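Following: one structure in structure tokens, then a few remarks.
One protein chain is absent from this view; the other protein chains keep their places.
In order of appearance the chains are A, B, C and D, and numbering begins at 1 in each one.
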Amino acid sequence: MNTIARFKHLGTETYHVFNRNKTSWVGLLLLTILVLLAVLAPVIAPYDPVEQHIIQRLEPPSSQFLLGTDYYGRDVLSRIIWGCRVSFIIGSVSVAFAMFFGTILGSMAGYKGGYFDSFVMGVMDVLMSIPTLLMGLLIVAILGPSQTNLIIALALTMVPRFARIARAPTIAAKNKVYVEACQAMGFSDIRILVVHIFPNILGELMVMGSMWMATAVRTEAALSFIGLGVNPPTATLGGMIREGFKDIMSAPWASLYPGLVILLIVFAANLLGDGLRDALDPKLRNEK
Amino acid sequence: MNTSTEQPLLTVNHLTKHFFIKRGFPKSVSYTVKAVDDVSFHVNRKEAFGLAGESGCGKSTVGRCVLRLIEPDSGQVFLQEKDITSLNDQELRSTRKKMQIIFQDPYSSLNPRRTIGQTLEEPMRVHKLCDHDEIRNIVVDLLENVGLSPGVIDKYPHEFSGGQRQRVGIARALLFNPELIVADEAVSALDVSIQMQILQLLQDLKEKLSLSYLFISHDLAVVRYFCQRVAIMYLGKFVELGTVTQIFDEPLHPYTLTLRNASPIPDPSIKQAFAQLKGEVPSPISPPQGCHFHPRCAKAKDICSREYPKWTELDQGRGVACHLYS
Amino acid sequence: MITRKSVLGCLVSLLVLAFTVTPGFAENVLRIGTLGSDAISLDPHMSTKTQDKIIFPMIFNGLVRFKPGTADLNSIEPDLAESWEVSDDKLVWTFKLRHGVQFHDGYGELTADDVVFSLNKAAEKTTSSAYKEYSAVKSVEAVDPYTVKITLSEKVPFFLGAVINYHGGFILSKKASEKLGDKAAINPVGTGPFAFVKYQSKRFVELKSNDSYFRGKPAIDKITYRYMPDEATRELAFDKDEVDLFYGRREARWIKNQEKKKNIVVDVFGLGELRNLHLNTSIKPLDDIRVRQAIAHAVSREGLVTFIGPEVASAANSVVPAGYLGHSDSAMVYKHDLTKAKELLAQAGFAKGLTLKAVITKVDSLRLPMIVVQEQLRLAGITLDLQVVEHSAFHKLIRQNQSSLVLYGASRFPVADVYLTQFFLSSSIVGTPTGITNFSHAKVADDDILKAKTEVDSKNQLALWAAAQDKIQKDVYAVPLFEQYQVWCRKSNLDYGYKLENSLSNGPLITEKTSFK
Amino acid sequence: MLQYIIKRLLLAIPILLAVVTLVFFVVRMAPGDPAQVILGDSASYESLTALRAELGLDRPVIVQYGEFLVSLVQGDLGDSIIRKQSINSIIADVLPYTVELTLAGVLLGVIIGLPLGVFSAVYRNSLWDYITRIGSLIGLSFPAFYSGILLLLAFSVYLGWFPVVSDPDMDNLGERLYMLVLPAMNLGLIMMAYVVRSARSSLLETLGEDYIRTAKAKGLPGFIILYKHGLKNALIPVITIIGLYIGVLVGNSVLTEIVFNRPGLGKLILSALDERDYNLLQGLMVIYAFLIVLVNLVTDLTYGMVDPRIRKQ
Partner (left out) sequence: MKYILEVKNLSTAFKLQSGWYRATTDISFVLKPNETLAVVGESGCGKSVTAFSLMGLLPEHGSRIDSGSALFKGEDLLTMPKEKLRKIRGSAMTMIFQEPMTSLNPVLTVGSQIAEAVFYHMNVGKAAARKRALELMDMVKIPDPGNRYNDYPHHLSGGMCQRIMIAMSLACEPDLVFADEPTTALDVTIQAQMIYLLHELKEKQQMSMVFITHDLGVVAHVADRVAVMYAGNIVETAPVADLFADPRHPYTKALLKSIPRLDKDNKDILPIQGMVPSIDNMPEGCRFYSRCEKKEQCRPDKFPQLLPIDNNPNHLVRCLLCE
């Protein structure tokens, strides 16, 4: 039914679909708010996130401490705001690293093919057969817990995923006729890869980037929850849940609120990724 | 028509390309597909040489091997005196400027994310063919040459119809002032009314720019219209070669005859004998022993199932591979 | 899709079960929720982990013991030994064993051979982690089946500590050890009120009553000693009647919350664990006494006690725990004074502040106060760059001299010598072959500590110990922080059978008299 | 088919070997010391050295690696450093807990997720579709420990229906199932989110295929088109997702075991990490990698069952 397909193809643009998909706007809005919170943490946070009010430990939410205080009498709200900052930094930096190296490896492997491809993807397969969380666990255990090491651990677990994501469309694009046309024009491989193939996989990478950022934030929280997170007194959302978990009965606010914020961040990033995917994927585009 | 005194522009000798494919689950078996098997021909200057056959016969592979977009396994391809198969990457890149290709699918042969201007200007920038300021002028001229207005330069491929896109594809092929253009099913994807427009454009360009074409098509009528000489391929091999009138008016090979008879002629007053056709195109993975066509051939003899017939040169550059003529 | 039906069936039955099954409950079963995720070793001479220390006295006896519920050196009473004699030079000790004491599982009657075997094992480096305590033991001999003679090479500050029901003092069955070989470590055989039944890694140890216990048949039939590393879980499990007795949180706020509940008794008891902040003087700038004094002034004991709660903690005034023989109340203590701390820092050239690197274990009892200390130091302008690591990595890193400050402390046998030797004697400096736990690299009190070891006159001995404590604190090799008591919660109908004031094992002793009322 | 399975397992050997090698060396790079774990905080330097020698930890790493490989080939993971028990038996003790938890999670996710996904695709853009999609996205976003805590609070603490400590006696089937409910639900809900999403999108894609149009043109009843023609094709990507999800599932099962205090591989690996029990850690990683390879194999075999294009050629 090529007529119908062509009609539907006419004039559809990413923006419009994204625009029509209200949920993805919600995701973007939510994420923007959270990012703003994180960026403006020093201005917004009512207290210094490490300041202890020992006498007012584990106080329930009040006008003084909007979301209550934690085990050391630190303001939960302020810690959440600063924790967001850590989550975003770890999430985005690790995804950026993974995306950078993964994309290079994956697209090179896909474009070159042959033994290089087999070797690179073999290494990726090995990395992938260790579950993300365990990989993170191992790496943090070796390098010691810190923000940088968490980023390294998370990036390392995500590199193979991005390599895979980049490889498939590279191979697909490589077989596109316009790439053949580029070869006929005498373009170098690097040029073809960078100028002609890469822009075509960028969309997918952005989608996966936001989805994996969600995963990275969640994994970071999980590692912090296990106790392999960032060092004290830095506030992290996962770490707050861990600290608060022992007082969950008497002071649920200390662990439930940070958890809710993790959920919000991950949800918003997923929502955005979903919206982007719908907007970028011509197959799903027709569904809306 | 006979140009044998002059040196051909393109000479292809014993070109062969085999593909290896692995298939199967759970046990996989490797197959050899003889996509192109010992093919020789030449293309003269200012000539359109047709390459016709059904899908999977290897005609596109020949076209790509000529440009070395696919590396041939053996055989030589000469552009004038230069053996293309022995060039290194750098030499190949400069030689390719003399040979270009037009693809079948006007939808996928243009990068959807680049404007027409970008697509056309990029090769000139990369190869530093001319001054920076001149590039745009050249592109504009080129667009006019292929019948597009200069206003399209900042548009994206999806804003065009198939015919217009194919014009852009042609413009791209003309960028380097090539001598030979491989047109791989260049009009197959287009509607009939547009098809003729493009064919005429190619025809005009041939005259104007002294081009030669290797014209690959499954549509015999189009080949007859556009080409001077034509080769018919079946399962990787040439079965017959000659001028279009020879091939289509007095076909020698039974397969050529079959093809001709199967192509419906738009005239209800001509009754065609479709009922006589039998059999399917065999899989290129396992072509029949002997002459590949013998299971479908009405005139098959004993020898046909045993030996592949030799290529026989007849008069005036005409050739055929059939036991009936050897 | 055939499986779909059957799985659905399973789900339904699951839900039905959820409403009908309730956890089993049998009388006279004592269910204990302990800390730790697993037993480290059930060989009493090997493990020093709290979760193991608690269970050992239920299975084993020593030659002597503290009266249940106390840790008073004056209340030591006979256990497997009926009586004992000591030579005038305090070098030869003769113990008369109780007759007819039977080992569990039919390993026969306790004889002097078992005692000789056990004490020799305890003194052996490869089979005991307490071997240092026996370095002065020259020989252990069986005079007759019921008499054991121990000869010392030099005088020991408090020798009975080595044969008490603690660590190396536990008496094992020689026969069982030989027969079980490697398996003895996970199949302990003793003479105590409860006999080992089975051990499930990470889950529990099961004990049954030793009906032929020499002090009489225990009132409890069975003990399930369950590993519950998570505090909240222990608490919830108790609330849901899944355990009867559990290791509580050593925190006043928490205790107050528990006491609101019905059917619960919270026991707060000693021995307290002292927390000292050791200042590693081998790391710059802690070699500068002004910096150390500044830290001493910056730390607020009161803040820490408030943090934990005065009910379970008290401010410490000495690097030796209170209640230990030789503890001094008069050692020099720096008062909390931020201005003074800042002044001292400025004098030392750190007017703009100072960053120190330290590692801390993941273990809550050390990590949590350390974070409070971190904040207290921050207020004085000292940034503590804290790295949280696994407990063993913590020790490894300390021994590699990676930590400028070490918050540490543990309960030891209650004699000042043990504490001073392990933590402040130069031969105990970590990183040296004889190193143990001297995290401060203190050398200042060596003379006093060594002299006190062999000092016959107890008054002089006390004076030497007091001097040592004063020197250490004056030069700020360590800042005494607080002492934290043990907290256990039990069902209100659970009666220990004695008054629990102190315990050497960090947990209540379950004896033959312990019962449900 | 058997030949294929054997071939696939053989192909997995280099991957497993690489994982094992990686883990072997990586684990030994971590600071910490099993000797210290065994002897406790106040062990002296001498006794630590002695114990390390006894445990064979002072030998060159490469020698230890060789020995490890030799015993691994014999199917023996060696002995735990800390507990002197055979790792095979330590793992065998807790493996059933993790396997039953994971399986129950997957089953629950598929059983609830698949129909929901189909429902959502069929009534796409309806209110229910909207709710299902948002719901599944939330489910997907839940950190497993957080959902676990919420479940624990709701069902164990406030409603009191389930125990806080899910440490069942393996011989008591009733208790086992009962204690499985909450942890399995935790994994299942997250799994469900993945299944719903993939089932929905893959069914939608399938419903746009030419052969569905053919089926419509044949005048088949709607539900036959949906189930016979649509769902069977749509299952293939769903199986892929389930296969891919196994990595996430393993991580989530670790968190679930912590929150619900359930014995299992996850808790074992955490304590092995804490105690620097190198051998145990290695063994566990081998088991995990092997399980993942196994799951991939099962996934591929399932493809073959569903898709004749892969089955025979």
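We adopt the following convention: a contact is a pair of C-beta atoms (placed from the backbone, for glycine too) under 8 Å apart; a residue touches a chain by one contact, two chains touch by 3 or more.
On a predicted model such as this, the values are computed, not experimentally measured, just so you know.
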Checklist entry - Which listed residue, B:Ser30, B:Asn88, B:Ser149 or B:Ser269, touches the chain dropped from view? => result B:Ser269
Checklist entry - In the full complex, which of B:Asp89, B:Asp191 or B:Glu250 touches the chain missing from this view? => result B:Asp191
Checklist outcome for this item: Filtering B:Thr85, B:Gln104 or B:Thr258 for touch with the omitted chain leaves B:Thr258
Item to check | For chain D, residues in touch with the removed chain | outcome: 125, 209-211, 213-221, 224, 228-229, 232-233, 306-309
Checklist entry - Which residue numbers on chain B touch the omitted chain? => result 54-55, 161, 163-164, 191-197, 199-200, 218, 220-222, 224-225, 245, 248, 258-270, 272, 274-275, 277-278, 280-281, 283
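What we mean here is this: only the chains that are shown with their structure count from here on.
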Checklist entry - A-D versus A-B: which has more C-beta pairs touching? => result A-D
Checklist outcome for this item: chain B and chain C have mean C-alpha positions lying a whole-number Å distance apart equal to 88
Checklist entry - Measuring from the mean C-alpha position of chain A to the mean C-alpha position of chain D, what distance in angstrom results? => result 22
Checklist entry - Which residues belonging to chain D are in contact with no fewer than two other chains? => result 30-31, 157, 258, 270, 273
Checklist entry - Which chain C residues sit where two or more other chains touch them? => result 230, 236, 362, 389-390, 393
Next on the checklist: If we count contacts the way the header does, which residues on chain D are in touch with chain A in the complex?
Outcome noted: 14-16, 18-19, 22-23, 26-27, 29-31, 124-125, 134, 137-138, 140-146, 149-150, 153, 157, 201, 204-205, 208, 213, 246-248, 250-252, 254-255, 258, 269-270, 273, 285, 288-289, 292-293
Item to check | Residues of chain C defined as touching chain D within the complex | outcome: 4, 7-8, 10-11, 13-15, 17-19, 21, 23, 37-38, 40-41, 46-49, 125-126, 129, 131-132, 182, 185-186, 200-203, 226, 228, 230, 233, 236-237, 240, 242, 362, 389-393, 395-397, 399, 408, 410, 422, 430-437
Checklist entry - Where on chain A does chain D make contact in their complex? => result 1, 23, 122-123, 125-126, 128-134, 137-139, 141-142, 144, 214, 218-219, 221-222, 225-226, 238, 241, 245, 248-249, 252, 255-256, 259, 262-263, 266-267, 270-271, 274, 283-284, 286-288
